[in-house]
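With one protein chain removed, the remaining protein chains of the complex are shown where they sit.
In this document, chain identifiers A, B and C correspond to the written order of the chains, with residue numbering beginning at 1 in each.
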Amino acid sequence: MHPLLFVLGIPLLGSLLLAFTGHRPVARAVNVAVSFATLLAAGTLTADVVARGPTFAWGREFFIDPLNVFLVTLTAFVGFTTAVFSRPYMQVELAHGKMTAPRLRLYHSMYQLFLGTMLFALTTNNLGILWVAMEAATLATVLLVSVYRTAASLEAAWKYFILCGVGIAQALFGTVLLYMAAGKLLGSSGGALLWTNLEAVKGSLDPDIMALAFAFLFIGYGTKVGLAPLHNWLPDAHAEGPTPVSAVLSGLLLNVALYGILRCKVLADGALHNHLASGLMMGFGLLSVVTAAFFLWRQKDVKRLFAYSSIEHMGLITFAFGMGGPIANFAGLLHMTVHSLVKSAIFFAVGHAAQKAGTQAMDGIRGLITVSPTVGWGLMLGSLAILGLPPFGVFASEFLILTTAMREQAWATPFLLLALGVAFAAIFARVQPMVFGETSVRRLPHPPALLPVFAHLGLGLMLGLYIPPYLNAWYAQAARLLGG
Amino acid sequence: MNAPGLFSQLLEVLIALALAPLLTGWVNQCRAWLLNKSAPPLTQPYRKLHKLFHKELVLAEHASSLYRAVPYLVFGCMALACAIIPTLSTDLPLSPAADAVALVGLFALARVFQSLAAMDVGTAFGTLGARREMLIGFLAEPALLMVLFSASLLSRSTSLTTLVDLFAHRELAIYPSLAFAGVAFTLVSLAENARIPVDNPATHLELTMVHEALLLEYSGRHLALLEWAASLKLFAYSCAGLALFFPWGIADARTPQAMLLALPLLAAKLTLGGALLALLETASAKMRIFRVPEFLGSAFLLAVIGMLVNILLGV
Amino acid sequence: MSAFLSQFINLLAAILLLLAFAMLSQRRILSLIHLFTLQGATLAVSTAVVGYATAQPHLYFSAVLTLLLKVILIPLLLHRVIDRLNVRWDLETLINIPTTQLAGIVLVMFAFYLAQPIAQISATIARGTLGIALASVLLSFMMMITRSKAVPQVIGFLAMENGLFFAATAATYGMPMVVELGIALDVLVGILILGVFLFHIREQFDSLDIRHLEKLKED
Partner (left out) sequence: MPLDCILSAVAAWLLIGIAGVAALRRLTLVAHLLFPLGGLAALLLAAGAAWALTQPPQTVVLPLGLPTLPFHFRLDSLSAFFLLVLGATAAGVSVFAAGYFRRGEGTPPGLLCLEYHLFLASMALVLLADDAYAFMVMWETMALSSFFLVIANHRLGEIRRAGYLYLLMAHLGAIAILLCFGVLQANTGNYTFDNLRAQQLGPFAASLAFLLAVVGFGAKGGLLPLHVWLPEAHPAAPSPVSALLSGVMLKTAVYGLVRVTFDLLHTPLWWWGALLLALGLASALMGVVFAAVQVDMKRLLAYSSMENLGLIFAGLGLAALFAAYDMRPMAALALTAALYHAASHATFKSLLFVATGAVLHATHERSLGKLGGLIRFMPWVAWITLLGTLASAGLPPLGGFVSEWLLLQSFLFAPGLPNGFLNMLVPVVAALIALVAALAGYTMVKFFGVIFLGQPREEKLAQARDAGWWERAGMLWLGGLCLLLGLFPAQVLLITNAVTRPLVGAALNTAGHDWLLVPVSLERASYGPVLFLLGAAACVAATFLLVRWRYHGRLSRVPPWDCGHPDLTARMQDTAEGFGQPIRQIFEPFFRMERELPSAFDAAPRYRVSVSDPLWHFLYLPLARAVEALARLVGRLQQGRIAVYLLYSFLTLIAVLLVVRR
């Protein structure tokens, strides 16, 4: 049996299982176990791909190549660590009465469903299915965001649903246009939406339709990536949902949406023979970086703060892919990886911190390091890492992005610098007093899950100092695939 | 190191030590004359030193060892300064050890020690004096350095002996830069040697004194050494001025016998210089301490203008 | 393919556009639901006609699906919602209706302008359909912007989906079956979730006015 079956099947079955048993205390452990099984399956799949190269599964409907296999591994990994984190987190929420047993059932079930849809979106070869999976992921996360049923979480979920729903509808229009363009070459069979087929004929796709298609796809998936000015759902959804959900939204969903754009960009580049796709990506990337940096300046809520930081980083990654070329693509992929790891680590730390302080308002979280040094250091190091200080991996990718931009898109560097400077000033000014100084937090009876925080930070640190050869090979192949 | 060199070096130091109080006495005498007072005898400074050396040393009860070391240090610095300024001959073995910049450094070292000692006792006047002394010092020091630099630019050297050698044997020419430097030097010397209009060596009026405030707690042999050091400083400044602006007659390494002529010439120059100093002092009035920066600022400016003139005109 | 069928599809497309305009200018929520139902019906018919014209049987299936979903199920749901929540009153719009209509005309022109190069090279049945589909998507989008209540916003969202469906059938002879099924499933689940949400919102805010949903912002 193909390992992919397990990768996709385990979370979906897990979701089904948890839909019935998710309210029981054991469900938290089951959630971890299912996620771990998914991770194992993803590991097997990865090993398979490493051994045999890009493969198809079930006809040509599913396709694993270096570009998505590392995202699959990443998704499974972050999914697992977030499940580990959510175990004690949800216990505290339950104790505080913010969660109830039925909500917990919904939460666990939707969490697995969300992971499943993401893996679906990543592995499918069919751009139509990609859209379906993205929409399903949206629906699952809407339920996750609204799980507290407070006024604020309902508002956030509503906005998330409407804005992303409308956004993703544009992506569907783009997909229809793509199908229309492909139909002329590949016939209106099911194969016309398969990315591998499209990629093979991308040079002869009709440029007019493709331009329009890419525009719709970019706006559509770009809304999910959180590119400014389509980002407005993102801070609300991150801030009001449970913290594990914020972690996976930032760490995984944004990546998967960007993955969708990347697949489309390869086709658009092939068809258009101009820099339209690159230009759009660079422009919106830059706009997001700059806007998000200024948004950061006046934040009061810690999760909103890091949500804007996610917008900034997704902008940077989009900008990198927009530049294209082996180095920038490599940097973009690397940045995707480390951003996922580090940002979710930050959210883990933030989650514990907010629980200890009893508030998400940054003014209420003070001096973590005295009461809970590990959470404090986790938050501090995570923030420094996300701000691009070496030796963390974010710095490595920012180094490559900035220096490449300097060479190829010199006009953009002042904006990037401005944004990076402002972001640094803003985030660090908020994080430092949260970690250091006189304390405002109390101890909780439940020990925090620190393994995920430090595992992620450790990996982030490693990627700044040493990138293993096989990972490097993947990145290089994927970067080649994405072209320039 | 040759014998005549060693001889001239020793001779210079001894002459400086011997003649310095005499110069102070001469200036005081001239001043008294100009003020229509009856003048103290020329040897008055020697008597004073003699008396002080024999007096019992009275120390403030919590004075530290630094306080007791400073008179010797200051005296040693001034003696060394006199040794490296060519007064009689330019054949000085100590000269390569310290050039014009080091000379300024040496004066600064003495000043710093003296100020520290004044602060050591911890009375209001001592610290006040130290502050004022350092204030004058930080303004006078760069001015002095600039004066020396003006000369150095002409001679392309900061070595004092080379400088004097060159000036002593040049054609008589008018150097506008040196004229500026000369005026600046005069102003600096007045300030550095605690003369009117910057300070009045003859008063112990608490609110205006600078140099005397530094010595307020000293007594006995310490005071004697410091008074002697002050005389040496005046002597060194006078000799430096003479060596820079009126170097004629100073012997060089080739003609040690010229020192025989150099000595009376030096005495004559110093006599004249001392009288002029007294004249300058009596002709001006002591200024408020807050005006001192302006006074020294103008000296500094003059010296810089001197250097500028040098560079612009090439002379 | 006969010219008649092609003309018929064009006619249906025109009706779709007309309905989109009508929805843009409709104040009453009940009429809005009726218009939406009509739009669904038009869509179902056009899907069937395209299926017939191009001899693709899976489009019949798709037409049935549309009929079930958009003509029967969703309007039924919407009716139940407004009954249960008692939100029959007239709608206030954020921008007045003549202005929106004028803007709508500009939008239609813009959509045609965009679709023009594609229409010229297009070999599908009706050249103008893509432009019309695009126009109705944009009009629905604008409708969502101008409405201040939750239910009409949802209807706008669904109308947009209709426009997309029309583009998929008329311009491309329908998407692959798997994809269509997936899309239909998503739409169904989506509308269910929306329905649940409407109840939650009502419960929280005692109203379905989305102006209550403006608490989360930068200050």
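The criterion applied here is as follows: a contact is a pair of C-beta atoms (placed from the backbone, for glycine too) under 8 Å apart; a residue touches a chain by one contact, two chains touch by 3 or more.
Given the structure is predicted, the values throughout are model-derived calculations rather than measurements.
Partner chains of the missing chain, restricted to those shown and counted over the full complex, are A, B, C. Here one chain is not drawn; of B:N28, B:T87 or B:S115, the residue touching it is B:S115.
Although one chain is not drawn, the whole complex shows that of A:L276, A:A357, A:V371 or A:L457 it is A:L276 that touches it. Check A:G59, A:P102, A:G187 or A:G437 against the missing chain and you find that the one touching it is A:G437.
Touching the chain that is not shown, out of A:L389, A:A455 or A:L481: A:L389 (per the contact rule at the top). Among B:A18, B:L35 or B:V58, the one in contact with the hidden chain is B:V58. Although one chain is not drawn, its touching partners on chain C can still be listed: residues 94, 110, 113-114, 117, 138, 141-142, 144-148, 153, 210-211, 213-219.
Not every partner is drawn; the one left out touches chain B at residues 53-54, 56-62, 64, 66, 72-73, 75-77, 79-80, 83-84, 94, 96-99, 101-102, 105-106, 108-109, 111-112, 115-116, 119-128, 130-131, 134-135, 137-139, 141-142, 145-146, 149, 152-153, 156-159, 162, 206, 216-217, 221, 225, 290, 293, 300, 303-304, 307-308, 310-312.
Although one chain is hidden here, its contacts on chain A can still be listed: residues 158-159, 162-163, 166-167, 170, 211-212, 214-216, 218-219, 223, 229-230, 232-233, 235, 276, 280, 291, 294-298, 327, 367, 369, 384, 387, 389-391, 395-396, 399-400, 402-404, 406-407, 413, 417, 420-422, 424-426, 428-429, 432-433, 436-438, 464-467, 469, 472, 476.
The criterion applied here is as follows: only the chains that are shown with their structure count from here on.
Shared contact partners of chain A and chain C, listed by label: none present. Mean C-alpha positions place chain B and chain C at a centre distance of 100 Å. Measuring from the averaged C-alpha position of chain A to that of chain B gives a distance of 78 Å. For chain C in complex with chain A, the touching residues are 56, 114, 117-118, 121-124, 130, 134, 137, 141, 144, 150, 153, 157, 160-161, 164, 167-168, 171-179, 182-183, 185-186, 189-190, 193-194, 197, 200-201, 204-205, 210, 212-216, 218-219. The part of chain A that touches chain C in the complex is made up of residues 126, 128-129, 131-132, 135-136, 139, 142-143, 146, 149-152, 154-159, 161-162, 165-166, 169, 172-173, 175-177, 179-180, 183-184, 188-190, 192-193, 206, 208-209, 212, 235-236, 239-240, 295, 298.
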